[in-house]
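Coming up: chain A.
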Amino acid sequence: SSSGSSTLAASSSGGALTPVKLQLQWFTQAQFAGYYAALDQGYFKDEGLDVTIVEGGTDIVPQTQLADGAVDYAVAWVPKALASREQGAGITDVGQVFQRSGTLQVSMADKNIKTAADLKGKVVGNWGYGNEFEMFAGITKAGLDPATDVQLVQQAFDESGLLDGSIDAAQAETYNEYAQILETVNPATGKLYQPSDLNVIDWNTEGTAMLQDAIWANTEKLKSDPAYQDTTVKFLTAALKGWVYARDNPEKASAIVVAAGSQLGASHQLWMTNEINKLIWPSPDGIGVVNADSWAQTVNVAMNAKNLEGSTVITKEPDADAYDNTYVNKALDNLKGEGVDVTGTSFKPLTVTLTEGGK
Partner candidate 1 sequence: MSDEILVDPTSPALFALPGESVPLASTRRPATGPGSGAWIARSILPPIILGLAFLLLWQLVVIVFDIKPYLLPAPTDIAGQIVLVFPLLWSSLLATGLNALIGVVVGAVLAIVLALLASRLTVFDRMIVPLVAAVAVVPIVALAPILNTMFGSTSDTPRRIVVLIVVFAPIFINTLRGLRQVRPVHRDLMRAYAASNWQMTRTVTLPGAIPFIFTGLRIAAPLGVISAIVAEYFGGLQNGLGSRITSAAANSAYPRAWAYVFGAIVLGLVFYGATLLLEWLVTRRRSSGG
Partner candidate 2 sequence: MTETNVHPAAGGASAGGSALAPAAISITNAGKVFAVAKGAEVRALENIDLTVSPGEFVSLIGPSGCGKSTLLRLIADLDEASSGEVLVFGKSARQARIDQEYGIAFQSAGLLPWRSVQANIELPLELHGVGKAERTTRAEELIELVGLTDFRSRFPDQLSGGMQQRVAIARALAERPKLLLMDEPFGALDEMTRERMQQELVRICAETGAAVVFVTHSIPEAVFLSDRVVVMSPRPGRIVGIVDVPLGPGTSRTEALRENPGFFTAVTAVREALHGSPAVPAGADLR
């Protein structure tokens, strides 16, 4: 029963709440812990917002949903959103939550694949769906041709290809699939796989990482609708506060996600929360602020890395509306006013113990 414009400028002191819909990229999991925490802790309500979190699907493109007016905000990876912008989707990055890329290329230690150059001649897994450009850029940067020098394979929704040896190096997010491997019994030892059994290529260190989860808003409404601008600040304030909560209370945050209906169990969600925190914190500019250098690297890779079809993510520089730090800065001001630590300079990750099957 809601969409788009918030007609009532809701006051935080009770009264009608402004309905807001947030579109995620995927199903409920700790990757989105901050939003669930904000919801659970009532931060959105405090800002006068009634937020509905909409889960994603394989064919749901969050930025399309946003541009289309079906939702008010969307979480999306920067390169994919830029591609949609080029196809006419009017959206703006108003909060760059993740400061680092979480994508790895994982291989068994005995395969000795430690850098992108080592991928030559190997069977390389990826998920498709546009998640593959960092890898292509990395392979290209290492002087290889992705179309001929490696054999590309689309992974299923799990990592069994890596485990049964049909894939040499599989794509994995630090916060999810990597954990799934570590939740599996190694038949050689009879115990769970250990990080020492594995090699990883980290695109952050290879220099082809791209910005990932960001909060996107509708460009046109940002320009024309003051109420939406207001709502955007409030939304960011609450959402970022949720992420701070997740940083400070990872166990509680992961429990919130599990309660919200995540598929995998508590230990897995805790691992994920912890790994996500590592991607966010520390945020020297303040959480959610788009870092100009990371942005430039993302745009650069998006314009130059070719996939095996020979196409790039985008063909020209995104225009000035592609991101806007105005709203996040206002939100950060609000948070700082409340005495919240928005940079997390002293952030210390946990050490999470995984259990078999992630139950």
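In picking the candidates, the idea was that all candidates are chains of the complex that A comes from, given by their letters.
By definition in this document, contacts are C-beta pairs under 8 Å (C-beta built on N, C-alpha and C of every residue); 3 or more make two chains touch, one makes a residue touch a chain; residues count from 1.
Everything quoted here is computed from the prediction, not taken from an experiment.
Comparing candidates 1 or 2 against chain A, the one that touches it in this complex is 1. For chain A in complex with candidate 1, the residues that touch the partner chain are 58-59, 61, 63-64, 67-68, 80, 83-84, 86-89, 123, 125-126, 128-132, 151-158, 160-161, 164, 166-167, 307-311, 313.
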